[in-house]
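The chains shown are only part of the set, and none of them has been moved.
Chain lettering (A, B and C) follows the sequence in which the chains are written, and residue indices restart at 1 in each chain.
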Amino acid sequence: MMLQESNRIGRIAMLFALADAGETLTTPPPNGWRYCTGKVGSMNSQKIVAAMETAAKSSHIIETDVYRETHALYHAIMEALYGVTRGQVQLGDVLRTVGLRFAIVRGNPYDRKQEGDWLAVALYGTIGAPVRGSEHEAIGLGINHI
Amino acid sequence: MMLQESNRIGRIAMLFALADAGETLTTPPPNGWRYCTGKVGSMNSQKIVAAMETAAKSSHIIETDVYRETHALYHAIMEALYGVTRGQVQLGDVLRTVGLRFAIVRGNPYDRKQEGDWLAVALYGTIGAPVRGSEHEAIGLGINHI
Amino acid sequence: MMLQESNRIGRIAMLFALADAGETLTTPPPNGWRYCTGKVGSMNSQKIVAAMETAAKSSHIIETDVYRETHALYHAIMEALYGVTRGQVQLGDVLRTVGLRFAIVRGNPYDRKQEGDWLAVALYGTIGAPVRGSEHEAIGLGINHI
């Protein structure tokens, strides 16, 4: 059950999130993998979570009416938010706002079939005071089995 | 004090950490910026911190005998570890081990000189049980003024 | 000052919280102990705290106008919420909602009188997305001297 060099799901998701408009990945995701990307900006952490859940469902990355898939995604999102917020998963409550690009990727990164599908949620963008320019970059990655 | 497109220090550090052996960045860091990369693997979080501090000092990214520089680096490292550990900055205590590539970059990402230098610490690798193959990817980024 | 087998206050509180409508405990709390049970559901963590404080006061488990008793209860509630939320004591902010049964028990679980009264706050219910069925169970227990 080794991680496959070409199937590093977290790295692929992160490269998607880091890609600027018009950039493409030099190595695309493996055949059969599903993914989506999007943008969201808010002081409201609830909206950040909701935007990613909506994107994953409308892109058919997870099945809407299977709770285990929502559960897997939710925890991957929360883990990615730990990286972005670094300590307390809070934004507006502590006077911070974020502008983020996100990528959600689904596939099996391991060399054995029985490992099944995994999800990676990558976030890249800025965090800072709600004043233009008073911000620096932030990154987060969450990975979960599905 | 806008973030400069070509000077996104966190993105540059993350791309360094994601780069496989032999890969080069399509857009190198701006002239005059300093950076180093390295690898560290351990169940001992103390060793992870020490390895990065040593690398930053021996590469002259920070000045060894100026405490404010060590202080800036320390907090950037801790923030990057939040992303990797996602909740509790603990490894062996909760039976986890990591194998990480790191990149430390120093420069001014803003369009105004008075913003001075900033540090980015990027981590990419795996986290998991101390059993080969029982691991998934993890990422962290910490940014601080220096 | 050993914990008395029949006076395990946390276990008693938890069994109350786990009891379905109509179920009774096979071993009731010791004579002279005070307790109450109730239900609360919300995305708003403030409401969860307030519902338990109100129940404890109106059931005369704690004295309303003695701050040390409110203080003891507050910390027991917060500790129980750590078990339910597992990481960040947040609900709506991270798009979660809970439906909980709670039990609050007061008595001396130790074999020596001078240990005085202790409080146990037990929570049992579900946590999940604000969508019916998208939820799993959660449990928390907080214990404090009073």
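Worth pointing out:
Throughout what follows, contacts are C-beta pairs under 8 Å (C-beta built on N, C-alpha and C of every residue); 3 or more make two chains touch, one makes a residue touch a chain.
If you're wondering where the values come from, they're calculated on a predicted model, not measured in any experiment.
Because every chain is the same sequence, the assembly can be counted simply: 3 are drawn, and the full complex in the file has 6 copies.
The definition used in the following text is that only the chains that are shown with their structure count from here on.
Seen from the Cα centre of chain A, the chain whose own Cα centre is farthest off is C.
Among the chains in view, A has its Cα centre nearest the centre of the complete protein Cα set. Here the spacing of chain B and chain C, counted between their Cα centres, is 43 Å.
Remark: chain A and chain B have CA centroids separated by 20 Å (rounded to whole angstrom). Distance between chain A and chain C, defined via averaged C-alpha coordinates, is recorded as 35 Å. Taken residue by residue, chain C touches two or more other chains at 87, whereas all remaining positions touch fewer. Interface of chain B with chain A (complex): residues 1-3, 8-11, 14-15, 18, 79, 82-84, 86-87, 109-110, 118, 120, 122, 124, 126, 132-143. Within the complex formed with chain A, the residues of chain C that make contact are 87-88, 90, 92-95, 128-129, 133-136. Within the complex, the chain A residues that touch chain C are 45-46, 49-50, 53, 67, 70-71, 74, 78, 81, 88-90, 93.
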